[in-house]
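Only one protein chain is missing from this complex, and each of the others stays in its spot.
Presenting chain A:
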Amino acid sequence: MTTVTAPSPLTAGEKGRAGDKFFSGLTFAAGALILVVLLFVTLFLVVNAYPALVASPAELTGESFFSYVWPLVLGTLLAAGLALLFATPVAIGVALFISHVAPRKLAKPVGYVIDLLAAIPSVVYGAWGMLFLAPLLVPIYDWLHTYLGWIPLFGDPSATGRTILTASIVLAVMVLPIITALSREIFVQTPKLHEEAALALGATRWEMIKMAVLPFARPGVISAIMLGLGRALGETMAVALVLSSGALGWNLLSEGNNTIPAEIAANFPEASGLRYNELIAAGLALFVITLVVNLAARWIVNRHKEFSGAN
């Protein structure tokens, strides 16, 4: 990644040490740079959000900033949560298929195709969801309402299919390659000795995966899911194109609900004055959520470290 070439061990000495110093300085600068950028983003958000946070409620869109932002926060978490719910099992399945089940001839092309999914711009996903997927899902939503309508989640279905459930499915497709690619990398890292030991003890392939591969990979897979969650939380274009936004509601099959990024994208171009600050403040809320979610994930990973089987 960097242009620095490692000094040959033969010429190591004073010169080598200088190279070492240069290299560590360079990496330190890179590490510091990312923190500085993060700091400036935080500063920008806080400074611009501040007027909306202290403004009198009468000037704001909702009754108070909190009442404006909490349906958006819940909507964002709902969409991202559903997306992970759909994507995670599939992604782990695909990753295991590639790493442990598929013949090598098949595994490579499937891996490439999954990687390719990550390269598709979100606008394209949005257009696909809006023009192709949403109309396709309308009869399925009708069916769900007819037979499972007693569950409040499946209320009156939308005639266009532009619902939070559709948005979640599009998001799931978008995070799928991220979780798959990272999980696959981790699954193939499982020590061969562990796998062979499990097989030697008479485990079937599934039991071997259950006993050796999954415990070893758990922290990595959680990290992969968190990366996917980050994308799902922040995804703007696809949601803005696919969802008929509206007030927060339980019904997954009708229009309504909205996410913070989509709200910002829809209203930012014409926003002025306090409305602008309000939207930035919503962005700050999203920033905080992402931070909290990532810290929680880190905590989970650390807690499970000692049982991972890697040691």
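Basically, a contact is a pair of C-beta atoms (placed from the backbone, for glycine too) under 8 Å apart; a residue touches a chain by one contact, two chains touch by 3 or more; residues count from 1.
Note that contacts and distances are computed from a predicted model.
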item	value
Chain not displayed: protein name in its UniProt record ("SoxAX cytochrome complex subunit A", "Stage V sporulation protein AA", "Molybdopterin-dependent oxidoreductase" or "Phosphate-binding protein")	"Phosphate-binding protein"
Chain not shown: contacting residue from A:121, A:152 or A:191	A:121
In chain A, positions touching the absent partner	61, 115-116, 118-121, 123, 130-131, 135, 158-160, 162, 177-178, 181-182, 240-241, 244-247, 249, 254-256, 266-267, 269-273
